[in-house]
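Of the protein chains in this complex, all but one are displayed in their positions.
Presenting chain A:
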Amino acid sequence: MEFNVADMIEWFNKANEKIQENKAYLTSLDQPIGDGDHGINMARGFQEVAGKLSENDYTDISAILKEVAMTLLAKVGGASGPLYGTVFLKMSMTLKGRDVVDGTAFTKGLEDALAGVKQRGKAETGEKTLVDVWQAVVEYFQAGNITADGLVEVAARAKERTKDMVATKGRAAYFKEKSKGHIDPGSASSYLVFEALADVMKEKH
């Protein structure tokens, strides 16, 4: 597995498409247990990301990731801004100066992103947050033998598992037991981000 500059841009373009398509769905997940703006915020943020990436030329991967991070930080507005901002900023720091990343380096990037987002949100797994999806994906990458279908399956399963969890972090935590029975919106948007990555992997084969 290897990603170059064009693949990275493609990743975020596809993520943007998926988030735009699922804008209403993400918001509908956020309505019963949150403030009902996840789809709107993510759609605004990723739209800006796609716009920024099309305007400029990039020669290294970390510059793309940093652009994504800073744009999401500035434009998302809700809790997803600092969380996704942290994720891609950490990845950008880990992958500094590279125009191509192999599986090992990319896995390290994902690990650092996960560590960063846990620290930022003071969350661990099992708290019904996007950490649940990121943790599952990081472990999948660490295990090796990474395939596009395998990645989608792992991310989907992790997303579904958040449904039965009681939220102890984020806005949903105010709903305590009532947060059960709903998929975590952040896990759902993270799933879309990894589904987009899987699409990029498929196209390369």
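Simple rule for what comes next: a contact is a pair of C-beta atoms (placed from the backbone, for glycine too) under 8 Å apart; a residue touches a chain by one contact, two chains touch by 3 or more; residues count from 1.
Everything below uses one rule, namely that contacts and distances are computed from a predicted model.
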Hidden chain of the complex, named as in its UniProt record, picked from "Ribose transport system ATP-binding protein", "phosphoenolpyruvate--glycerone phosphotransferase", "ABC transporter permease" or "Flagellar hook-associated protein 1": "phosphoenolpyruvate--glycerone phosphotransferase"
Omitted-chain contact residue, chosen from A:86, A:107, A:135 or A:190: A:86
Of A:17, A:35 or A:139, the residue in touch with the unshown chain: A:35
Residue, one of A:77, A:126 or A:150, that touches the chain absent here: A:77
Residue in contact with the excluded chain [from A:14, A:118 or A:171]: A:171
Missing-chain contacts mapped onto chain A: 35, 37, 41, 73-75, 77-79, 81-83, 85-86, 120-121, 169-171
